[in-house]
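Shown here: the complex without one of its protein chains, the others still in place.
Chain lettering (A, B and C) follows the sequence in which the chains are written, and residue indices restart at 1 in each chain.
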């Protein structure tokens, strides 16, 4: 009997007796004989807990994590400081082992936390409504495009080439299978080319998608793109970074209709890529087009303020093939993490994080250039990430760095053939001057 | 304003206003001017959380722990396997951040857990009553001696030299200051000398204290010592190991009046020596002499079964200088840990642990002898620990082992000059055959 | 005392629960760089660390959860979530890995993920597995795109339709729609199985495939599965398996052997990863070998010299479906679970899950109306109270269960059963737990007869009761907007 299973042999006998069967196998007779497994699965024998821990530690130790590497890599996943308290709260059984809050009476914990999450996302973006989370920023961008296509009844999306290549790849998958066309807007100096955007915009375009800070870290002229969209009655979809929003204009301020982003930087570990979390927020108009769960405030039969899943008529379990999206489970615990992160950090804290990312990335760029190992590139104002051209080749630089315990920048060669040997460096508030100086010293 | 403090400047002003003071310093006027601190304490400036973690990690990394060392050291602190679940339960806020359960209505969690702890200790020892825990086995032994002195109105304690030297040292401190004499019983073959015990026993003796398994791991002839005590109307105090009690006779079976022990092996980390936990159990007769907290079952005003601190008329807060002990805070969370450990492990599990300790320590002794680096010593049956004489010297053996990542045995030289270069090895269920073989290989 | 504050209501300027080292490089004056900066007020809560801890601790206590009580939510497999799996998933060597690290710096995690792929393939009887999908519905979507791609590659361009039984979970038709298919719904037999005549009538050269879960959403094994598979295949369609109910059959039978071509699993159900109040989940997709080329990007492979790496150079792939590769922390927990149980343990889990469900069925069948009178698999569906005269609905019973300390079953699903209550006890519940739960259910049935009026206001013991959902939807208040 396995330690995770509490039914003893005596129990089994009593239960079978009650059911009127003489063996458990009799309960499986509905399975046609020919497909009943005759042998054990080819899976190793079960193990004890100490054995498990040993195996997993060996496995973990075969990786060099950013616990030991000094991380200058970003490109969609960010090494921000995670307050110790978060883990303790998020791992409370009450949050961790509950399901989606279908029964509001015994799920107010989760429901209120999501309500607070939504409130924070709305405040960060300036937009009217947020949902309870999506899988990641890439699928969130796809969902945003669907909203735009539905709202405009148009079948074409313009997306900047300065948008994270992974986001664009997922977007392509989602749009092509929904028979929506995508066209890319060209780059100029690591930013989206406004003229090219104008040129490609017309009344067939459902939405223009621009990311800011974009994949290269560049802060885009969002207002301009938003105006192009407006001029064509297309929606403007902003892909934004939640930490940068502490200091940069909100999507609402520049007239975005939809904002999406990656909330991983808000207290979620990098986790080798997941679970992360995508957020989405929209203007009033698009509320009923939002995908996934939404929590709303209401009162109970005694007039007490409380929270429920609401506007469910959009969702798959009610609307089935006509739902706004197929999403069911989302990234609730990551949303809780982000909510706790924002509560601990507060407005001042988030601004401080953003300020330090700025200061340190500017300092790093300047110092890296001083090593003379890089050529400067023309890049407008950036946030947290910037591009440099490695004189000796990107691979060589990164190998050298790795040998010195430093996780180097992202090599743009594969995604942007025109930026061969260009490295995208990321410097968060976690990096100290000393670490940045060491990076430069290794490369001097 | 520090992040642990939630009172803002505005709050302060409002509060001072309400109090009728114009500054916080005015609240401290009762402190004579001459002793008011004029400067900051000479303590470094406060630090942020990431800085703290870094400092503490550096500090932790300056140690080589049994995470990396293969541990064959025992001598009063044991490296048993600790199920992963324990930490998650024990660190729940509800247990961790509560005080002593003074208000039973909102402390049933702690109270019932202690009741279960007491039940387990009673079952392990076979004795009638247990308290809620004591600081450690050494002070527990002292408390047991006090009970005996009080019960017999005698002023002398016989204690075997085979009792852990640290326990004996603490006992001496406690007894000498209570004007109780101690006399030690001689050793023979790493066991307590029965004849010597008989010879020293008389009607002036309040109690005989023997440990089994004793400091050397030897399983003592407890029944015989118990009988000597009885013959002299002295109490018999057994110092026992909770894991060994899964297979060895209970103190009740051999007629002990009091049993004490170290419950650290029951799921508590070694923690460089503390917090550990001492347990104490007594026969019916001595209930009202027990030191410290005791939890009892009762019913509430609606007849519901519940638990309270009870028999408090023994305790310092009621009886003050006439209390049975001065203990107030004990080791509640360690008792909870032991309770959860025993619940996970169960009867079969604890027997399996004890069996593996036995098998593996016997195997290790045999293999170590086969290396020819040790002389065998005459030692009767043992549990988990055994003694060997190092031919090349104890220090040299241990240094060699340490260089190979092995934490060697306890060097008996200092505590037992007659056992110069004798090493006390400990082999728990955590050690694998492979590890034991490696130990021997290093010494071959 | 019902704790009901919002974190924003604790906020006051000046408080903070956070500090990082002071900035040790010079200040950039951002206004000199960026033309505009944020203008709107940043209204994040400002609280001390202690207040934050207290707030979320208090919120948490308002949740029912597996660690504190029985949670027989059907179709959700609310089994025990082993704590050790949380520990191993949080090891720094995993959680602090950047997804874009060079492969030679993360062979450990790559190997783990690869081995998990192999285990899942073995358990389901498939040939290749992708771990990329983030949840069950995402797995469905991914699987459907693979089916689509398969037909496309064969230039079989007319296959626009996916057949979905009316008993299916809502995500099935929704995923098919998002994947660009037309959904054809077929009626089920009274016992929730596939109606072969309906199926035959629906099949044609326009059909890309059939989505099915087996055991069905009624908790019954589809006995005609081989016939169904033959029919669909004969019509040129593929068979998709919704793995939400996999907990019934581990080590007993395999979807791959039943004839399914594409499957997804819910690791946050069958494989013990916690649900986290609604996610993150993980919905790996398995395929038969002829579909391998269509798996999403990246694919994780093992080279001949035992090196693990992602490949993206797969022209026939459906493309990327997510950032990076899967919800790794969830995947680690599932892998730890599989290692811990092993072949025999997995089979035992399914056997006891089925035993428990059948036992519960027996305990309840006199007082609640069985949807289908047959041996069930891992879950059992009732059509409300046996006594239909009381006016007490399934919703009423569910709410009343809360007063007895239980989470209600899944209700009003599957939709083809009126007043449906779907109980899934899982294998981690003891007989005693089931006996006590059944006793509460019988008491409720008695209450329905004797005091039906008490139901309208149930629950009485929860922090809140019967929130006004209509008001919530009519005038949506979806965020805090000041006192």
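The definition used in the following text is that a contact is a pair of C-beta atoms (placed from the backbone, for glycine too) under 8 Å apart; a residue touches a chain by one contact, two chains touch by 3 or more.
The structure presented is a predicted model; accordingly, all values stated were derived computationally and were not measured.
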Legend entry - Which of C:39, C:158 or C:461 contacts the chain that the document leaves out: C:461
Legend entry - Footprint left on chain A by the chain that the document does not show: 1, 3-6, 8-11, 47-51, 83-85, 88, 93
Legend entry - chain C residues touching the omitted chain (full complex): 1, 3, 10, 12, 15, 48-51, 53-54, 57-58, 61, 67-69, 80, 82-83, 403-405, 428, 430, 432, 461
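Criterion: only the chains that are shown with their structure count from here on.
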Legend entry - Computed distance of Cα centres, chain C from chain A, in Å: 19
Inset, instruction - Provide the C-alpha centroid distance between chain B and chain C, rounded to the nearest whole angstrom. - result: 46
Inset, instruction - Please list all residues of chain A that touch 2 or more other chains. - result: 49, 53, 81, 83, 88, 91-93
Inset, instruction - Among the residues of chain C, pick out those that touch two or more other chains and give their numbers. - result: 15-18, 20-21, 47, 49, 53, 57, 82, 84, 86-87
